[in-house]
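So, subunit A:
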Amino acid sequence: MGILEVQNVNKSFGGLKALQNVNLSVEEGTIHAIIGPNGAGKSTLLNCFVGKLMPDTGSVLFNGQSLLGKKPYDINQMGVSRVFQTPEIFGDLTVLENVLIPCFAKRDGTFRMHAIETVEDEVDIREKAEKMLIDVDMADNMQMTASSLSRGDKRRLEMAMCLSQDPQLLLLDEPTAGMARADTNNTIGLLARIQERRHITMAIIEHDMHVVFSLAQKISVLAQGTVIVEDLPENIKGHPKVKEAYLGEAAE
Partner candidate 1 sequence: MSLIKPTRRGLLKGGAFAGAALAAPTFFTSQANAYTNAPSGGSVTLGFNVPQTGPYADEGGDELRAYELAVEHLNGGGDGGMMNTFSSNALKGNGILGNKVEYVTGDTQTKSDAARASAKSMIEKDGAVMISGGSSSGVAIAVQGLCQEAGVIFMAGLTHSNDTTGKDKKANGFRHFFNGYMSAAALAPVLEKMYGSDRRAYHLTADYTWGWTQQESIQAATEAKGWTTVNNVLTPLATTDFSSYVAPVLNSGADILVLNHYGGNMINSLTAAVQFGLRDKMVNGKQFEIVVPLYSRLMAKGAGENVKGIFGSTNWHWSLQDEGSKAFVKSFGTKYGFPPSQAAHTVYCQTLLYADACERAGTHNPCGVGEALEGFKFSGLGNGDVEYRADDHQCFKDVLVVKGKENPTSEFDVLEVVEVTPRAQVEYAPDHPMFAGGELGKCNPGA
Partner candidate 2 sequence: MLGLNKKDSKFLIIVILLTLSTPFVMQPFSEASALSQFNGGYPDLMQRVAIFGIFAIGFNILFGLTGYLSFGHAAFLGVGSYSAVWMFKLLSMNIIPGIVLAVIMSGIFALLIGYVSLRRSGIYFSILTLAFAQMSYNLAYSVLTPITNGETGLQVRPSDVRLLDGANAPDYPNLFGWTMSTSYKWEVWGHLFTFNVGFYVCAFIAICAFYLSLRIFRSPFGLMLRAVKSNQNRMSYTGLNPRPYTLAAFVISGMYAGLAGGLLASMDPLAGAERMQWTVGGEVVVMTILGGAGTLLGPVLGAGAIKYLENIFSKINENILHGWFDFLPEGMENFFVWLFARFTGDGWHLTLGLLFMMVVIFLPGGLMEGADRIRKRFGRKSDDNSPSNPAE
């Protein structure tokens, strides 16, 4: 049984069926890519994992527990972190503070009043955050305001924030979208390194086949709201159904 089990998930918006009987299983410790043409329902599916959307039917189990009906912060506290397509960071805060916040969240849960203690005195948390930033090569930028970072650095910061929570499952929504080739390769390197060192399970939604085939250990192909194929990368490349899905899109 995988760490994330998706069974018979259906979701429709008005008359439009966005997801139809989606089944998916992410194995612990692997990188699992979800690919598919535009409008295949990838983002909808991801939103069903994190509590933003509620599927009409079906179940989403994480470590055997249902995620349905839970709030995003509760799901995160269970060990699921998410990286967004456009980096979602705390733009007004410094880079270091951006990483401190998930560290506090990991230690203290969804809410805790620390109104009198000072951040400076939380030595353990600071050390952890600083170490994390060194890990992603951002030690020099610690006191910068996050919104002034370059796009690539923002993405790295967001990953650092997610990683500092030691998630069991990391969801990445097109982590290289809009990046130049060099940056993309850096990101691939970073993700591979993380995987190697920390053995974090990852689910990646991706457009870029280069990224997918560099990283993924397993691939699910989504088309018109259903998983048409779920297999190892080498088997996906020449799969007729995949070709059809992508060509079909091109032909339209």
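Methods note: a residue touches a chain if its C-beta (ideal position, glycine included) is under 8 Å from a C-beta of that chain, and two chains touch if they have at least 3 such contacts; residues count from 1.
Candidate selection criterion: all candidates are chains of the complex that A comes from, given by their letters.
Computed from a prediction, not measured in an experiment: that's the story for all the values here.
Only one entry among 1 or 2 touches subunit A in this complex, and that entry is 2. Partner candidate 2 is touched in their complex by these residues of subunit A: 50, 71-74, 76-77, 81-82, 84, 88-94, 97, 100-102, 104-106, 108-111, 113-122, 143-145, 148, 161, 165.
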